[in-house]
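Left out: one protein chain. Kept in place: all the others.
Chain IDs A, B and C follow the sequence of writing; residue 1 opens each chain.
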Amino acid sequence: MIERVRVAVVGVGNNTSALVQGLALYRQSGSLVGIRRPMIGGLGVGDIDVVAAFATSEEKIGRDLTEAIFLPPNNFPRLHCELPRAGVPVTKGLVDKTEVERVAAALAGAEVLLYSAPSGRPETARAYAEAARVAGVAFINTTSDPVARDRHVLSSFEVAGLPLLGDDLASQFGTSVVHNALLRLLAERGLTLVSSYQVNLGGTEDFRNLVENPNTKKQSKLNALTHGHPADQPATDQPAADGPAADGPAADRPAVGRVEVAPLGYLPHLRSQKVAHLNIEAQGWGETAVSLDLKLTVHDPSGAAGVNIDLIRIAASALRSGRGGYSAEATSLFKSPPGTAV
Amino acid sequence: MIERVRVAVVGVGNNTSALVQGLALYRQSGSLVGIRRPMIGGLGVGDIDVVAAFATSEEKIGRDLTEAIFLPPNNFPRLHCELPRAGVPVTKGLVDKTEVERVAAALAGAEVLLYSAPSGRPETARAYAEAARVAGVAFINTTSDPVARDRHVLSSFEVAGLPLLGDDLASQFGTSVVHNALLRLLAERGLTLVSSYQVNLGGTEDFRNLVENPNTKKQSKLNALTHGHPADQPATDQPAADGPAADGPAADRPAVGRVEVAPLGYLPHLRSQKVAHLNIEAQGWGETAVSLDLKLTVHDPSGAAGVNIDLIRIAASALRSGRGGYSAEATSLFKSPPGTAV
Amino acid sequence: MIERVRVAVVGVGNNTSALVQGLALYRQSGSLVGIRRPMIGGLGVGDIDVVAAFATSEEKIGRDLTEAIFLPPNNFPRLHCELPRAGVPVTKGLVDKTEVERVAAALAGAEVLLYSAPSGRPETARAYAEAARVAGVAFINTTSDPVARDRHVLSSFEVAGLPLLGDDLASQFGTSVVHNALLRLLAERGLTLVSSYQVNLGGTEDFRNLVENPNTKKQSKLNALTHGHPADQPATDQPAADGPAADGPAADRPAVGRVEVAPLGYLPHLRSQKVAHLNIEAQGWGETAVSLDLKLTVHDPSGAAGVNIDLIRIAASALRSGRGGYSAEATSLFKSPPGTAV
Partner (left out) sequence: MIERVRVAVVGVGNNTSALVQGLALYRQSGSLVGIRRPMIGGLGVGDIDVVAAFATSEEKIGRDLTEAIFLPPNNFPRLHCELPRAGVPVTKGLVDKTEVERVAAALAGAEVLLYSAPSGRPETARAYAEAARVAGVAFINTTSDPVARDRHVLSSFEVAGLPLLGDDLASQFGTSVVHNALLRLLAERGLTLVSSYQVNLGGTEDFRNLVENPNTKKQSKLNALTHGHPADQPATDQPAADGPAADGPAADRPAVGRVEVAPLGYLPHLRSQKVAHLNIEAQGWGETAVSLDLKLTVHDPSGAAGVNIDLIRIAASALRSGRGGYSAEATSLFKSPPGTAV
């Protein structure tokens, strides 16, 4: 029988709530609903245990993880499953580099550290990575802060023979995935894009921050993304992917400039749901109109947890087989894997 | 300079209207809007001339093709272009096999015969194919009647060194294409389908016939199609295409049985537009809900003409280079290519 | 303290399930959510008891009402409330007029008989009305069969001093209500209707019957209704209601002929939900386009129960104060009240 994976998490927000509750649900039900890959390296979804959690909120520190995940501003729903007390009290997270040793000590016994805090604090992210390296633990960075694509950090993991995965998690299913799939389909079928827009509405703290600080790098990054470049299927690669063919598809199709992203809307009542309205106007044969309107509703934290569950198993599997550094298997799960611009 | 392709058409309905008007529009504008493949075998969209047309409606016979395409029940719109008189009077179509010689004689000078009449008259379809063979002309069957997948007919074209393409045109862009792309995307991302429906509304004679004769083979064929099997990307092939992998995607995803197609609605005011409402309900991580609603509006005849323009060039190109029989290049453009069930 | 109303119901389908479960829910919660009129004649929603139920299905007869409402083909969901056993076994319904006396005897102690069986059996409907009259009980006919608008039946209730309400229940909220409100709004604001369509999808036995028998009177009735004439706000009354004014609104607006209703779609997975897709195309100043697309999802049986709860209280209130015959207060709750065509 395979040894269970012991995971520590940084950040006790909605994404951690979705992960922790989902693990309980799948273990109880044995269901594979919504699971992209039932087995990775011999590890099933139910083979994961969260054994430590770090947070900075005073309310959460000291509370059992299974209680802390329901404290505000978290608003991911309670899933339909029993959630037995984890016996994992939330630990005080690190505030500066002097605490690396304390965190490393707290990681004893863990195999993987999943960094799932809000983006925007690169020093903190790298300090946790350092703690993981010191403790001999694999590290996963889901934020947009540069860690795996920081050459210095990556080589320190390679030297230590420890896996390092990142950066910037690509959701399992969301607006960009659907929008890009439709724009690609149009191009592939020879339609000409006239215009397209995307409106995203949500009720989490992430949304509130993005709406209230619309000019931050976050927003511009988000916009870039939503303009058509999910990590695993970059719109800009399309012509290349299709290949340069004499009789081939017209080359000027993807037309990224014609896709507009409206400001994000923070609507508290949506809670952890994200609602997107997409419109695509195009032209087919004879320049006749093709029109497509779409409404998509998802739970944002589920989209993160559904990818984290794969990353944890990729990392544990690499650790156990002694493969340090970055795993190519994870590339499609990040927006900014090593090699992309910092 | 390349020699222009001389095409004869059977059927002067909406699809022929879209083809004839589109040819004029693109020749005048030089535009590539809505064109899937600008060049095929060195032939551009503007290198096609319609030189003969056959119809059975008394009103259309004898009228210039550029007038006949606007007679009721045709309701494809007038495109924004000049439409100079073609100098091509509509010829009386054949009613039985005794007229094969007459039609063959009328095909003198043509390279390609595009059979674009309503489906449901297999004898007539094969008689036109016979006329094409006698006249030394390539044949394209866009109807669901078995011609290219009739072994006897296909071998007679192979022997004669003449191209034969068919059967049952797959639209350039329509409900099935979009519905299947989204269902595939869901499966690929690991979501579990809960339910899905599709409602199609249209205002052409085709729609009226399908609505008034809901139990015909046509309807059931259509339903089968819309349940998720466009010719070029059959839903049932998905698991195989993804490959059998130990750690791979869950195998039970496509869930065709969960996709329902509502009865077609004939709404005359839509004219040649087709409107589809799609809904997809799925589950992601933690069995949380993912919901997608889509409205798609297209011009049905444009979807046919946008594929016919490729088929004509594939057929002409094959004829000119002496490649008789079926062209694999056309396979993705038909729902029932040779080898599929009759 | 007011005396509770004792109600008998004919028909143990989805509508009765919604009524019985809703009564339990509101009694437990004291909530007023979804309640149109908290009090009628001093009677609250919680003041109703179902004390007898008649059905013809062998599976339901003899079962406790609180079990029978969940037997197939019923598919209204279980509401979020406790449902204590009613102690009301389902009684065999009447098949012909010879059983009127038996049913009348079974009504002893009831004040109101709610006739909530499927439409299409006028003899049966009138036999139950006769049983109610014999038993001294008020009668409510929710079907489209003529009972309250049958002069003979109505006068027999008037003579007996018993209330008789009917015919053909108008749902609390559904496609027609929304479609008509929007068409009226357009006309009121001076927009000109170009076209409009409505597609209804559902998963109940009612939908299956209507889809499988599209040429029955039911279907044509439904169509007539959905063309814009809910009982309480008939589209054809609009010009009259607005009044003939010299400088008033243009008279030719409502344009019922431009509203099309697509065939109903039976989609079993929707269960008791009804989904409607509406489209309205109009023109404003300068003949510029106004376009409106709407998707509406409701639970059909809730729309019926939300009106039945008012009818029961109107009937009980009239009975207690000795007002026999029809109550004008009920007029807006029926599509075919007395005085409309049979």
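We take it that a residue touches a chain if its C-beta (ideal position, glycine included) is under 8 Å from a C-beta of that chain, and two chains touch if they have at least 3 such contacts.
For clarity, every value in this text was computed on a predicted model and none was experimentally measured.
**Q** In the intact complex, which of the presented chains make contact with the chain not displayed?
**A** A, C
**Q** For a quick check of understanding: of C:Val134, C:Ala160 or C:Val178, which residue touches the chain that isn't displayed?
**A** C:Val178
**Q** From the list C:Gly30, C:Pro84, C:Gly286 or C:Gly322, pick the residue that touches the absent chain.
**A** Of these options, the touching residue for the absent chain is C:Gly286.
**Q** Even though one chain is hidden, which residues of chain A still touch it in the full complex?
**A** Looking at chain A, the ones touching the missing chain are residues 195, 197, 199, 201, 211, 258, 260, 262-269, 275, 277, 279, 293, 295.
**Q** Suppose we count only contacts with the excluded chain; which residues of chain C make the list?
**A** So the residues of chain C touching the missing chain come out as 18, 21-22, 25, 31-42, 77, 79-80, 172-173, 177-178, 181-182, 185-186, 189-192, 246-250, 282-299, 302-303, 305-306, 309.
One rule holds in what follows: only the chains that are shown with their structure count from here on.
**Q** Go ahead and note the Å separation of the Cα centroids belonging to chain B and chain C.
**A** Measuring from centre to centre gives 46 Å for this pair.
**Q** Could you put a whole-Å number on the gap between the CA centroids of chain A and chain B?
**A** Whole-Å distance between the two chain centres: 41.
**Q** What parts of chain B, by residue number, touch at least two of the other chains?
**A** In chain B, the residues touching two or more other chains are 293, 295.
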